[in-house]
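Each chain you see keeps its place in the complex, though not every chain is here.
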Amino acid sequence: MIYRDPELVQTVQTIIEIVGTFAFAISGIRHASAKQVDWFGGLVCGIAVAIGGGTMRDVMLGVRPFWMTSSIYMICTVLALLSIIVFAKYVRRLNNAWFVFDTLGLALFTIAGLQKTLALGHPFWVAIIMGCITGSAGGVVRDVLLNNVPLIFRKEIYAMASIAGGLLYWGLYALRIDVGLIVVICFLFICLVRFFAMRYHISLPTLREEEIKE
Amino acid sequence: MIYRDPELVQTVQTIIEIVGTFAFAISGIRHASAKQVDWFGGLVCGIAVAIGGGTMRDVMLGVRPFWMTSSIYMICTVLALLSIIVFAKYVRRLNNAWFVFDTLGLALFTIAGLQKTLALGHPFWVAIIMGCITGSAGGVVRDVLLNNVPLIFRKEIYAMASIAGGLLYWGLYALRIDVGLIVVICFLFICLVRFFAMRYHISLPTLREEEIKE
């Protein structure tokens, strides 16, 4: 089966990783530009989205942050910044492409975070949380830096797609299904959940408003 | 003496830990609901308060974050979210109960953080800072996520109760008092400081306002 060819799997994974990192960085830089920050601010917000979640995960897992082991993530972010500075108008028109790439990134980073956590001997429920952090905590860091209430607290399902994918991984794993197949299924599942949530504006219910007496 | 019965001590400690975690999570979710975030946002803010401080402490101490070793903290937070979704009206009426539970949590987490730091061989002044972080940094993370200036920078004495308790611990320890007794005294002391500060609206003075020429 095709997902068993290790070389192909590696190539596909690397491509998605680069494209996803680039899309994550673009998201950080675009949100930054809405707050009229300078190029350095854009770069930091791009980095925050691209590596923020994985860095939190690695710090909690007690391993060396992944971005220190290869300069590809920083290079992707710098290229994303240059693209936006030079091709701002065109980048904006690619809205749908960024959405697709961002979703591929979410799915890939979720599964990567989940597998890394499992490989270190942690239980599944920790791995699912780490998968979710890998995929979506970077966007939270971006929003905190830019002084916004995190988007994923208010909009279409995003982090929940990641958690749902993690739970599906757990279920399929318990059924002793081949890991390669699980990865493919979960990857597609996360992408689909995200696409449907976006297409039909599916959000979680909002908490009933409450006045806090401080 | 009663605080020397290891089984009883363990049981009491576990109960306070669960009640405290629950109260901390409730605090996160209620503040989140004031910003009209969705259920996921509420969950994240609940988790932030319940485990944020202890996680910062453990990351700085270089040990595995405590919440990864037992799912009880996540379960408490999910239950807190469900309670608020289902019983919002009743939860709101329990204002005083939450205050009491939150204070018990503050006292317990302060002492737990302090003892964990000492056990790792750090000096007392580091342990007092870590106790304070364990008890109150989670609320700061909540406020940062929700785009508020941290409440503990502006309101009744909270973190200072934690620091005062830590200093008292140090003093009693220097007097070679039995550790079990120290814990009981410091626990009650932190609770009392917090109750009095709340009852009589005791705050620290505000810094004189200053215009920063940016």
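The chains carry the letters A and B, assigned in the order they are written, with residues numbered from 1 in each.
Just so we're on the same page, a residue touches a chain if its C-beta (ideal position, glycine included) is under 8 Å from a C-beta of that chain, and two chains touch if they have at least 3 such contacts.
Note that the coordinates shown come from a computational prediction; the quantities given were computed from them, not determined experimentally.
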item: Given 2 visible subunits, total identical subunits the whole complex contains; value: 3
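Keep in mind that, in the parts below, only the chains that are shown with their structure count from here on.
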item: Intercentroid distance (Cα basis), subunit B paired with subunit A, Å; value: 31
item: Interface residues, subunit B side, partner subunit A - complex; value: 29-42, 44-45, 55, 59, 62, 64-65, 68, 71, 74, 84-85, 88, 92, 95, 144-147, 151, 155
item: Residue ranges of subunit A in contact with subunit B within the complex; value: 59-60, 62, 122-123, 125-126, 129, 140, 144, 147-150, 152-154, 159-160, 203-214
